[in-house]
Structures are given as C-alpha cells and as structure tokens.
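Removed: one protein chain of the complex. Kept in place: all other protein chains.
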Amino acid sequence: MPFVRIDLFSGRTEEQKANTARAITEALVQHAGCTPDSVQILFADVEKSDWATAGVLASRRGQ
Amino acid sequence: MPFVRIDLFSGRTEEQKANTARAITEALVQHAGCTPDSVQILFADVEKSDWATAGVLASRRGQ
Amino acid sequence: MPFVRIDLFSGRTEEQKANTARAITEALVQHAGCTPDSVQILFADVEKSDWATAGVLASRRGQ
Amino acid sequence: MPFVRIDLFSGRTEEQKANTARAITEALVQHAGCTPDSVQILFADVEKSDWATAGVLASRRGQ
Amino acid sequence: MPFVRIDLFSGRTEEQKANTARAITEALVQHAGCTPDSVQILFADVEKSDWATAGVLASRRGQ
Partner (left out) sequence: MPFVRIDLFSGRTEEQKANTARAITEALVQHAGCTPDSVQILFADVEKSDWATAGVLASRRGQ
C-alpha cells in the first residue's frame, strides 16, 4: 500500500517520469518489501513561482 | 475539522464533484460525528501521465 | 485511482473509521464513477495541539 | 527541514506569494527555531470548483 | 480557505506551535488577502529517522 507523492519542478518528460516511476517501484520492492502492484506513485508538477526556499521563490533566485 | 484531499484522474465534471462532496460530507457527519461546516474537501485532478501503479504510468497501460 | 487523505482530530474509533471508509467509497462509486477496488482512503489523526484555525490552536480555544 | 504546503484559491500574484513566503519563513525562524535555508514552501492553487465546505463547492456558494 | 500543512521535525513545544500558527496566519492575512477565520494550519511532527535529504536519513547524518 505505499502511496508515493512527488512534488517536483515542472518540465520532466513523460519518459523521465515513466523511468523514475519504474525505478522507485523497484526500490520499494527491493528495500521495503512491497509488492509491485501495491505501489502507487503520483507526480505533481510545481512552477518555480510556487516554490520558495529560505523565503525566496525559485522563480526569483538570482534576481 | 476534517480536511479531505482527493487525488483523482482528471475528467470529472463540476456536477460530479458537487455530488461527491455532498455525499462525502454526509458520510463524515453520519459516521464520524463531524459538523457539516467543519468538513473541507479538496479535489486534485491528476493526469494519467502523472500516476503510476506497479511502476507503469496509467497513460502507458496497455501499450 | 482516487486516493483520499482525511486529516481529522484524533479520537474516532476503528468502527467509525470503517463505516466512514465504506460510505466514502460508495460516494465515489456512485457520484464519480470509480470502481470500489480503485478507492484508497487514509485517515491521519491530528492532535488538537497541532491544528490551528484563525491563528489559534484548537487545544487553546476557549482559554 | 520544515516543508510547508499551502493549498489556496487560485488568483494570488507572484508578488503576493513572494511576500507570503518571506513572512512565513520569518515566522518559522523566529518561533520554531528553523534556519532560513531549511524552510521550503509550496503554493498549490486550487479552483473554487475543486474546494467544498459543508458539502458545497465554493464555485456554487450563493447559487 | 488556505490550508497550510507543515511537516517538521518533532520536538517543538505547544507554545512554539501556537506562536508559529499566529504569525503564519498574520502573514497570510497581510500578504495574501486571507481572512483569519479562513486559515487552517496543521503541524505534522516527523522523526529524524523518517526524513532523508540527499539519500541519507537525518537520524544517520554524521554517522
């Protein structure tokens, strides 16, 4: 039953997400004893103008 | 104070979400002793290319 | 594939959660066209000292 | 390491989000002993048709 | 309607959380045009053995 939510910057291709999902599922099967069918992974794209670190939006870093 | 977050595939109509929200609120009132005003429900649409089960993106199932 | 996360105050019994889960699943099947098997529901208990509304922790309301 | 996720109605400007992120980071530094660099804040815009209170979607309030 | 979820290391006192919640609510009122009553904040304590950065659990940093 693991449910994996990944918040990440927009811009990855479907191919990148497909490969990432496969590799993360393998990681959970190998190291956490999950069955492949039980693993659900959700990618949530986030714009740089919606993510701040140390109080500064990523879209404004280097300004 | 229940906060209900529902991640689901894109494509439901506003009418479906309105009916679902009403029914889920009733369920929480009836079975969990919540007051209607305290129940907040958030629908988060997810594309099939952003959701993987058993390591395979839903957009690539059956390929 | 709906994944439903419910943050709510601690204190509900397993029976209340079982009935709530069943009713919410029925709501999603009836109103959002989901299949029962696709519906996952996660209850996350929250202490009143961890939940604030209007800037006041629930544990300090009425103080 | 605090990770702050803010679900809020769509419509805020980047300037509003930048100021909010700065002020929330300061709040966590001042009151929770965090270092600025450790604070990550994610804004998730939500449409009124995706948020219900007391069983009614915000987009249908007042109808 | 902003819902603010804060995942942070365990160990803050209720007083720290109360002050943080008040300051974050003020930040959202002042910079994002929210009303105080609409702001909900949830603190989720996380153990160091449940949080990894750069592939290393916080509980194992410096080992």
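Note that the chains are named A, B, C, D and E in the order they appear, and that numbering of residues resets to 1 at the start of each chain.
Everything that follows uses one rule, which is that a residue touches a chain if its C-beta (ideal position, glycine included) is under 8 Å from a C-beta of that chain, and two chains touch if they have at least 3 such contacts.
Here the structure is a predicted model, which is why all the values come from computation and not from measurement.
K.L.:
Please provide the labels of all shown chains that the missing chain touches.
P.N.:
A, C, D, E
K.L.:
Just the residue numbers, please: which parts of chain C touch the chain that's not shown?
P.N.:
Residues of chain C in contact with the hidden chain: 5, 14, 17-18, 21-22, 24-26, 36-37, 39-45.
K.L.:
Residues of chain D in contact with the chain that isn't shown?
P.N.:
Considering the whole complex, chain D reaches the absent chain at 1, 3, 40, 42.
K.L.:
Which residue numbers on chain A touch the omitted chain?
P.N.:
Residues of chain A in touch with the missing chain: 1-9, 12, 16-17, 19-20, 23-24, 26-28, 30-34, 46, 51, 53, 58.
Here is the rule we go by: only the chains that are shown with their structure count from here on.
K.L.:
Looking at B-E and D-E, which pair shares more C-beta contacts?
P.N.:
D-E is joined by more C-beta pairs in contact.
K.L.:
Using only Cα atoms, superpose chain A on chain D and state the rotation angle in degrees, rounded to the nearest 5.
P.N.:
120
K.L.:
Which chain's C-alpha centroid is most distant from that of chain E?
P.N.:
When every chain centre is compared against chain E, the largest gap points to B.
K.L.:
Same interface as A-B shows up in which of B-E, A-C or A-D, over half of contact pairs matched?
P.N.:
When the residue numbers line up for over half the pairs, the pair is A-D.
K.L.:
Counting in whole Å, what is the centre-to-centre distance of chain C and chain E, each centre being its mean C-alpha position?
P.N.:
20
K.L.:
Going through chain E residue by residue, note those that touch at least 2 other chains and give them in order.
P.N.:
Within chain E, the residues that touch at least two other chains are 1, 3, 5, 17, 24, 26, 40, 42.
K.L.:
Going by the touch definition at the top, which pairs of chains touch each other?
P.N.:
Pairwise, the chains that meet the contact rule are A-B, A-C, A-D, B-C, B-D, B-E, C-E, D-E.
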